[in-house]
Structure formats: structure tokens, C-alpha cells
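For this view, one protein chain was removed and the others were kept in their places.
Coming up: subunit A.
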Amino acid sequence: MANQERNTEATDDAIMSSSSDYNLYLPMDIIFNILSRLPVKSLLQIRCVCTTFRHLISNPTFISSHLLHHRTTTIFTFKHRTTSSTTISLLQSPSSSQNPINLVHPFPNRTRDLHLIGSINGLLCLCLCLSLSNHPPHCHRRILPLLWNPATKLFKSLPPPTIKIPRRFFQLSLGFGFRFHSTTSSSDYKVVRIVSFKSQTRVEVYSSISDCWREIQVMDLRFYIHKLSCEVIVNGAPYWLLLTPSNHCLCFTWFDVQNEAFVMLPGLDFSGFYNGTSVDWKLMDWKDYAAVVVCCPGNPCVDVWMLEDPCGGESNWCRKFVIGPVMGVERFWLLQCTKNGEIIAEDARGRIFLYSPQSGETKYIPINGVEFKAFHYVESLVSIKGFKQQELNNQH
């Protein structure tokens, strides 16, 4: 390695003498164009080429432009089969079945208590649950949310929330949202915290711009909280399930990040469709639209339900299409629909595979664990106020 360094130094001198007779300086918009195509790792090194580069790379316009040049890939979280420690793993590029890379998060010693809430613009919202033993995951005593950018290795622990958790029974759920203010051209990342007591629900919102929590008023919404994170994040808005009288009727609400209010989606009642059989369902981000995927016992396919007119207000759910059957896979469970239309799914033996509905091809991803979850991820330079460098002692 050291030798290689020396060699490049020697060639540097040669290039320097050959290029000294003409000026190669490129216009700023070209530099902008070129640099926005580089991966974050290269940009972090290039920061110190000159002050112009340094300023450019921390410029919000550059950061947004850089985000557009990079393709969305997938981040997995899963638990180790025996130790139940959580691993966060990154698929190297979309539709590659290479070994995903394990990421070193800011709390490497607390892998058992770590949950990934969501991922927006390369920023991950994690939470650390300092639990009292024998509590189900959504009943932890202390829950510390944090925002983390794995590409720049910067993170921030959020300030303590204002709604205190009582000693008595309660349920808690977190969501992550994003909104771009076009007037001030600033990005606001928000964390929504829903605390549900026996008789009432209180909601507070953290905004990365104001850097504090603020309680908001919710009309008597009855959230059905069965896990620590929201169901899904679509287009920067987190979704939750609401309590309904029937098992077969699903009712969702999403958080309008701009107006800080919950918006109801029409109810989805598929009891007639599946003849009352109890089915597994999941709310997913389907190419930037919310979709409910339904897996019926004994059926090798998965149904995808979407709103008839996803943009309009008043429309009903309908079964838009069916995924499967997949060759060589008896039953599978969808984890994610990637931005290029491929499916990431888990088969009955807990193996993860990429499936292309167009070609019908499957590729297995060598990754081992249980309780898989998949999130969209795009590497970015996005940073928020108060970010600090994570310690990297344990990296190698």
C-alpha cells in the first residue's frame, strides 16, 4: 500500500510538468456537475482539494443535486438467529446479489436494543431502546431516537421528548418524515412520536430545523400500535394503522409533514375477497405509492392492493396486480419493491432473494438472519444541525 502511494507521487510529478503549460481550470458549473456524480466517500476526501470544493460540497444545493445522481438501493435490518443482535446491512447496488455490507452504527455495543425506524434521503432514523427486561419491544422504558447518516458517519441524538411516559401501561410508536420548504429552500426532517395511554393518545413532533419537540393536537385518533416504528414511509410521510372494529378492515392514516396533521386513507375491507380467511398483510412503499400486499395461506402469489387513484382524495382500494408465483419458491413474503420495479422477498426458509417480475429471474442474496426488514436507501451528504462524528474505533 505504501509502495503504491509512492508510485503515484512519482507519476504526479510527471503529470505536473506536462500539464504546467496550460490551465485546466474548469468552470464552476462543470465542477458542480462532475462532483455531484461522485460517491460520498470520494467527496469526503476531495473536500480538502481546495476551499472552493469544500464550500461546494457542504452547499445545500449541491447536496440536493448529488442526491439526484445516485440510485436508490436497499438497506436491511435483521436479527442474529441466536444472539438476537440487530445488524444493519446495505445492498451494494440496486439489483446486485453480492454480499451486503454491514454498517457500523454509532452504538456498536448496543446492537440488541437498536431499531431502524426509517430512511429518507440517506438519513436513517434509529432508536435505542433501553429496556426493562420482559417487556415487549414497544413497551420499552427509555427510547432514545437518533438520526444517522451512514455515508458521512455523522449522527445526532435527539433532545429528550416532552411527553413523559407514565409508569402505567402505555404504547409508543415513532415515525420519520421529511419536507422540503421551497420558500426557504431548506429541508426539514421530522420525527413523530405517538404515545398511547389507556384513554388518550398524545403526539409530539421533532423538527430538525427548530431542533426541539413540540406536542401537536390530534383529533381522537385511535392508533393501533403493535410495533415501535410506523408501518411505512412513502414520499417522506410516515403511515400508521388505526384501530378498526373488524380484523378484515384496515384503516391507515399518514402524517402530513408540512401541516403537521394526520390524514385518513379510505378503509380497506377485504373480508369478502378472501372469504373471511385470516391473511397476512403489510403496508408498503410501491414506487412512491402506498400499497397493501396480502399473502393468503396456501396461495403462492401475493396480491398488491392500491388506491384506484393514488393522487386523488376520494377513491377506493382495488387489487391492482398479483406478484408470483415465483419459480422454485413455494411461498414467499415481500420485503420491498425496489425503485426499478424488482421485488425483494423472503422465502419460507428465511432466505432473501431478488425477483424480477419482468424476466421471472430470481437471485439469492447471501445474508443470514431472522426478522428481516428492508428500507430504501440512497447515499447522501445530507446533514442536520448538531451532527457529530461517530467514533470509528471498532470499524476494522
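As a working rule, contacts are C-beta pairs under 8 Å (C-beta built on N, C-alpha and C of every residue); 3 or more make two chains touch, one makes a residue touch a chain; residues count from 1.
Note that contacts and distances are computed from a predicted model.
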item: Protein name as given in UniProt for the chain not displayed, "6-phosphofructo-2-kinase", "Actin-related protein 2/3 complex subunit 5", "Alpha-1,3-glucosyltransferase" or "SKP1-like protein 4"; value: "SKP1-like protein 4"
item: Hidden-chain contact residue, picked from the options A:Ile34, A:Ala348 or A:Val370; value: A:Ile34
item: Contact footprint on subunit A, counting only the chain that is left out; value: 5, 8-9, 12, 15-16, 19-20, 22-27, 29-31, 33-35, 37-39, 41-42, 44-46, 48-50
